[in-house]
Structures are given as structure tokens and as C-alpha cells.
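The structure's right below; bear with me while I get my questions together.
The complex appears here minus one protein chain, its other protein chains still in place.
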Amino acid sequence: MKKMLSFIRKEFYHIFRDKRTMLILIGMPMVQIILFGFAISNDVKNVRVAYYAPHYNNDIQKLVAKIDANDYFIVVGKCTTKEDINHALLSGKADIVAYFDRDFSKIGKKGSTPTVNLIIDACDPNMATMESTILTQVINDYFKNPAGGTGALLVPHTRLLYNPSMESSYNFVPGIMGLILMVICAMMTSISIVREKEVGTMEVLLVSPSRPMGIIFAKMVPYFTISCLNLATILVLSVFVLKLPIAGSLIGLILFAMLYIALALAFGLLISTIMKTQVSAMLVSMMGLLMPTMLLSGMIYPVENMPAILQWISAVIPARWFITAVRKVMIQGLPMAAIVKEIAVIGGMLIIITGLSLKNFKKRLE
Amino acid sequence: MNDEMGNKVIIAENLTKKFGNFTAVDHITFEVERGEIFGFLGANGAGKTTAMRMFCGLSRPTEGKGSVGGFDVRTQAEQIKKNIGYMSQKFSLYEDLKVWENIRLFAGIYGVKEGEIKSRSEELLHRLGLYEERDSFVKSLPLGWKQKLAFSVAIFHHPKIVFLDEPTGGVDPIARRQFWELIYEAADQGITIFVTTHYMDEAEYCNRVSIMVDGRIDALDTPRNLKEQFGTTDMDGVFRALARKAKRGD
Partner (left out) sequence: MATAINVNNVSKRQGNVEALKGVNFSVNRGELYGLIGPDGAGKTTMFRLLTTLLVPDEGTVTVDGFDTVKDYEAIRSRVGYMPGRFSLYQDLTVEENLKFFASVFSTTIEENYDLIKDIYAQIEPFKHRRAGKLSGGMKQKLALSCALVHKPSVLLLDEPTTGVDPVSRYEFWQMLHKLKEENITIVVSTPYMDEAKMCDRIALINHGQILKISTPKDIADDFNDALLEVKGENLYKLMLEIRKMRTVKSCYSFGDSLHVTFSETPDTEGFKKELSELGQGGLTITPIEAGIEDSYMKLADE
């Protein structure tokens, strides 16, 4: 036990004495949460809308006024010809052009389904998706609301759940938690183990009565501790700075996140058993964990929008399950019973990865 | 270059390098003549590497003057780099390139004419007995061959001076001697050799030897005179007598 303590103390020395490590461990989570939460905002605001209505009527006028009144949109003008539509979008004067078809005049008449074509500048597909969703909702609202005009109508109806204002930090916080915990734990543990291989101290430790498992366990303790601190930092920042409430069980959320941290540590161990140099360990952590977590976990791009093959790949990315579960507990406020599947998946992965890395970990040099 | 200094290829005059309060190289003064094999000895941390960096134009002296191949180490670093060759124990060739690719690469870097490279590298490979190995990766060569090749590459562009930083560390005794034969050959062609080593028998191969202690040059003479001066039979004795006075580590 005394031996274990001295191992752990040594690991903390390594961390505290390396300013770069400290910066990454402590600084990265804060910077990321604030960057993603505030600066890199995907929020829809001041979207410029132009409209084209060859059969202009009262309904259209009211609808346009309604759109203009909405916080998200500004009506910037009217297109007089079809060519104008293109022109408005290309010149950047408008982000969306609403094209009211001719049957819009038959509104309220039996059997008619009036159509609004939304032509959207989709350079940023995520923004475009969001803009169209919100605009559709505004239009739907108009028809639903008797004050707006004609009452019931057969227009597709979408309602935004849980994040009615679609604030992106709601989506990003679970994503960032998944990213930071995975990358910091896995990358830092693997680098610190591989560093000992590179410097040659691992050779000395192996040629000693210390059990390899003890060496590894001692490596994980500090990173586990720091990751838990990071978890706390992220939660505190998101509640008090980003004003994101924790709707569900806080204890449940923390326990689940700790399970995920353990999985990330296991990944780090696995990487360190395969890689020989710090540089390669870092590259593998980046390419193998950071990139997929960013791109395929649903953190930035919704999993449902991916091609089938990427959806399958995303199923093996732990962050995907983590993010889904955290959204359920933290934002939707569902009970822990709702994330049994995610807990099972993460737990299963933990067992498999730990098993693999223990099998790979050598008590000799080959 | 004027005639007066025509034969002095390295001149150091009170050359000094300080890092903060620490004087790594402390007012060293000496001259090296053309074609000379000059041994630059000293314990770990005596300041050899720092001095060598100044001569190679990689580090600006804090005080004093220095010239290499007629160029000022302070203001003409770029010209110096064109006129010297450099090789060290740690880095000399790219391990993951083939033998001929390394020769080509370094010849190209030092501006050897395209037409010359091919014929001269073939001649070199034959001379070193490496022609059959020209398509091998450098990492697969024994260390002794690697170092011989590295030296030949370092002087491929006929530099005025070649700096060798512990070139024979860990090399087997036969290859080490073959390496020194290459050095003799190069010196014979008028290339000045500036070499550091931890092998004291190699110090004997030098025309003149300087021994650095705590940043200063404490002895500089031919091996024979040094041995006489210190009353020892080999350079090991000279070195030990001097280095014992050292106060600092690196």
C-alpha cells in the first residue's frame, strides 16, 4: 500500500511539474466549454428573409409580417421575378427566400394544400437545417393561430422538443463533456505510460518486484482524479455560466460520467500497450479518438443525418452513447432507467477494452 | 580572405558565450591551420558543444571574435554554413532513406552540381565498399559503416572545415580506425578537421589538442608536448590531470 502511494505521488509530481500537461488538463476543459458555449455559436439570429409571391394576397402579407415580427428573422425585401430569387441569395442580401406558390391564393378552400417553397443558402448545412426548421414552425404557427387567419390547415407540423429555442449550448455541453473526458484521459494516460517506455524507466520498473498492474493502476489514479475535477468544472460552468440547468439526477449523471471516464482510461491503456513513442501515442489518440468523437458522435452533426455506414461506425464510438445519455438525463430530465441501454453499452465497452489492454500488457519487453 | 590569414581557417579571439549568469564558454583564444586535425577535448559540460555551435554559425557569441573559413561567426553565419561540413554521433544521416538517397540529398543541400553528384557518389560508394548496399536503408547498416558514410557525406561538397562531434562513439575498434583513416585522407586533401571525442587514444591521432575545463581552454599543444608537460605516458593522464580541476558539471 505504501508502495502504491509512492507511485501515485510520483505521478502527481510528473503532472504538476510539467506546465504543458497542467495547461492541457486544467485549461482545455474551461476554454472549450466557454468557446463552444459562447463564441462558436450555432444559434440562429437575424436571418434575412426575402419573399417571392406572384399571387400576392392578404394572407401572404400577414404571414410576411408575422415572420418579420419573429426575433430570428428579418424580412429584407421582395423579389419581383424568379431571377431575383437567385440574385438575392447569390449576392448575400438574403439567407432565405420564401416562394409562395400560386395555390396559396386558394387558402382555406377545400382540398387545397398551399405550398411555401423555402429556398435556403445552404453553405452551412447545419444552419440551413435549423433555419428551415424554425421558419417552418413560424409558418405553421401562423396557420394554427386563429388570429393569424384561417384556422386549421393540413400543413406538416413539427414541434421542437426540449430545446425550444434551439440554443446550441444545450447540444454542446454533453458533447464537450464526452470529448474532453475521452481525449484527456486517454491521451494523457497513454502518453505518460509511453513516456516511461521511451525514457527507459519502464524497463527498470519491470525489472523490479512491482506488479505491472500496480504500475498501471497508479498511473490511472491521478488522471481519474483530475478527470473528475474536470467533470465538476464543466458542470459548474454550464450551470452558472451557460445557464444550462441539470434537469435530471445529478448523482446519476456523475456516476455515469465516471463510468465513461474509466472507459477513457482503458482506451489510454490500450493505446499505450501498442505504441512505442509519445508522438505516435498522441497521434493515435488524436486520430483514433478526438476526430471520431468530434465528427461521428452526434456532437456536431446529428447521427440521424449521417449515411447508414457512418451511423454503424458511430455505434462503436463511446461518446455517441455518452452524449445521448447525458442529453437524456441532463437536459430532458429523464430518470436513470431511460439510459439503461447506454449504461450497458459503455459498461460492455469498458470490459472489452480493459480485457484487451490487459491481454496486451506485457510483463516483459516483447 | 587576405593572404595574411590565408592559412588560418579557424580563429577564436576571446570568444565567449553566456547564458544568463552562466558563462558556458569563457574567453577562448586559439587558431587552427588549414589541413590540421584539431582535437577539441573536455569533460561533459566543459562547454565544447556551445563553442562548436558558435563556430558553425548556430549561436552568436556574447563577446569576442571568431572567424571560420575567413567568415565572421557573428555576421556571416550563412557563408560559414556553406563552407563547412558537420557530423555528430547523434544525427548524421536519415535512417529511413536509402544510402544513395542520403548522398543525393545532402549533396543537393550543399549545392553540389547535379551532373557531378551521380558520378561522384558512385565513386564514393565504390571507395567505401558500399556499392552493393546503395539501395539499402541506412538504418540496416552497421554503426561503423554508417559513421564512415556520414563522414564522407559531410565532406562530399569539399568544405574547408569539417566539424565532428563524437563521431566514433560506440563504434567497434576496427571501424573506428577505418574512420580515422578517412579523416587522415581528408586532411591530406587540405580539409581542416575539428573533432571532439571521449576516446583518449583518438586524441593522439590529432595534430594538436585543446582541452577545455569549465569553459576555458586550459591546455593546447601537440599530444607529444602535452604528455611531456604533464609527465604522463598517454593522453588519458593529461586529461585526468586537467579535468580533475573542473568545478562544474553540465
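Letters A and B name the chains as they come in the text, with residue numbers starting at 1 for each one.
By definition in this document, contacts are C-beta pairs under 8 Å (C-beta built on N, C-alpha and C of every residue); 3 or more make two chains touch, one makes a residue touch a chain.
Since the structure is predicted, the reported quantities are computational estimates derived from the model, not experimental observations.
Annotation: of B:A43, B:L93, B:V112 or B:I191, B:A43 touches the absent chain (contact as defined above). Residues 42-45, 142-144, 166, 169-175, 177, 180-181, 184, 188, 198-201, 203-205, 223-224, 234-236, 239-240, 243-244, 246, 248-250 are the ones on chain B that touch the missing chain.
On the side of chain A, the interface with the absent chain consists of residues 2-3, 6-7, 10, 13-14, 17-18, 199-201, 203-210, 363-366, using the contact rule stated above.
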